[in-house]
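With one protein chain withheld, the remaining protein chains of the complex are depicted in position.
Then we have chain A:
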Amino acid sequence: MVLKAFFPTCCMSADSGLLVGRWVPEQSSAVVLAVVHFPFIPVQVKELLAQVHQASRVGLAVLGTWCHRHQDAEEGLGHFLEGLGAIFSHEPWLQLSRERGGKLWSCKATCHQGPPGPAAPDEDQVMLVFYDQRKVLLSQLHPAAALPDRQAGDGTAGAEGLAVVFDTVARSEALFRSDRFDDGPVRLSHWQSEGVEASILAELAKRASGPVCALLACLLSLVSAASACRLFQLWPLSFICSKLSVCEQLRHRLEQLTLIFSTQKAENPAQLMRKANVLVSVLLDVTLGLALLSWLHGKDCIGQLAKALVPVADVSWSGSLVVLEHLFPACWGHPDCPFPAQWVGPLPPVCLQHVAEELQHLLQWLMGAPAGLKMNRALDQVLGRFFLYHLHLWISYIHLMSPFIERILWHVGLSACLGLTVALSILSDIIALLTFHIYCFYVYGARLYCLKICGLSSLWRLFRGKKWNVLRQRVDSCSYDLDQLFIGTLLFTILVFLLPTTALYYLVFTLLRLLVVAVQGLIHLLMDLVNSLPLYSLSLRLCRPYRLAAGVKFRVLEHEAGGPLRLLMQINPLPYGRVVHTYRLPSCGCHPRHSWGSLCRKLFFGELIYPWRQRGDKQD
């Protein structure tokens, strides 16, 4: 096998000395970590290597000599370096040399012991691979198909191939702690020898983070204990909490904050990235929420919004009363009439009233001849009046709420401090509450339609002389009596001819409900995006691409005749898609649990659909 010598680019201009690093016999590669300069005492060098070995569990050794000299320098240095091979015995002994100011490199590997045979590497077969030590130290390899029991940089003996190089450099940090300004016994050249990298802000932040995290972790544990108390397990509260998406989002936010401020150190790089991602996404969320808050309060948007909702005199409300009066002249003014002849008191909010008004127009259209279809008059009137009464109740409810709307909006706007996602979840809940009547209409229409379909299917079987065998779960033939057949056929005919009317009401209300669900779904999608996007990893990939490595790439450097083959090893960064896939945060989003096929089937048979179930919800 060809002998590969991994040489750091920072040592290319270093003075002559000894090469210190790790020899990997399985791959016949020598990873050079530093150069020890003259003068040195061999005993002290061996002590330093033993110290580093103890600290990092990486077997370092003196691998050979490095000679950086002028072309016409004396040959004594060369002989001296060869003599060092006797003091630090290592198989094979590397001899690298470079001409100062020139481009001529030479590399020799010799074996002192053992029979020189085809296994001994000769000069032609040594390959020099240059690597940037700082980048290799800081980067983290992401193997393409990582098995669960193997992770790159784990330090197990199973690290293969180039992961060994990364592993060696990462674990030998103890060797890089001294720089040339230290007065140690041994003078080294490595990536930090010009001065150890450190940042005052980072150090201060590290010192301050301890007590701050402890305090906040305490507070958060109090909050989570309070939220887990028995009061919230009681029926009305727990039911409401499970239906509102605000509670889910707040719980998620609490979990995120607990993760960030936990006093335990992250055990591996994946956990550290997770913490960093969660911190950045929480910060972004809160910033966007505060921006929203300032916009809402700054331009007095809340006031304007409430004014739009505040009761004002409006022609259309009285106009619709007139229409109703003409529609039901018989019952208008009757003491039992559900609709009051005159509305007393403050008028309901304009925009909500607008929605209610549109619904009324819709119902009146259905009660006429919608799209030219001829409805069954009696059933049409019954259903139409039923829904109109329901709408009237809804309008009364809105009317009761109208004085409090501005106050409520103001307080709700404050919740944007906790983040944009919380504000979005409140918006989604407000939409759900305000369109509650549409939900009710949908449920009524669906139940009616479902009953009708069930009745039709069983009577259709009777029509054909069959019945459903519950025991065997199949359709069997059955002989009915004459009166059974007579009644059954009669009922079947009635149901069939009433089907278009019911189906139309069901269709209209289902479409409205699906529209509301689609709007809520979009809001949830946006929330999911903010919650689960790993922003820290993406910005790291953008600004420091060598930190997240998918692999390496090689470039062949200028080849001199008679010299060794020189390659430059660079880090191949992880593509953006894989960054998002690897570091995606778990979101609290509830994904639709129906496929399109089952959704269509449920719609056809009139079964109720609940596309956005929160996690942990029981089936209704």
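As a convention for this text, contacts are C-beta pairs under 8 Å (C-beta built on N, C-alpha and C of every residue); 3 or more make two chains touch, one makes a residue touch a chain; residues count from 1.
One rule holds in what follows: contacts and distances are computed from a predicted model.
Novice: Of the candidate names "WD repeat-containing protein 46", "Phosphatidylinositol glycan anchor biosynthesis class H", "Dolichyl-phosphate-mannose--protein mannosyltransferase" or "Coiled-coil and C2 domain-containing protein 2A isoform X2", which one corresponds to the UniProt protein name of the undepicted chain?
Specialist: Hidden chain identified via UniProt as "Phosphatidylinositol glycan anchor biosynthesis class H".
Novice: With respect to the chain omitted from the figure, which of A:His70, A:Lys103, A:Arg180 or A:Lys553 is a touching residue?
Specialist: A:Lys553
Novice: Which of these touches the unseen chain: A:Gly161, A:Pro370, A:Gly455 or A:Pro545?
Specialist: Checking each option in A:Gly161, A:Pro370, A:Gly455 or A:Pro545, the one touching the absent chain turns out to be A:Gly161.
Novice: In the complete complex, which positions of chain A touch the hidden chain?
Specialist: Counting only chain A, the missing chain is touched by 1-2, 4, 27-28, 124-125, 127, 129, 145, 147, 160-162, 551-554, 556, 559, 565, 567, 572.
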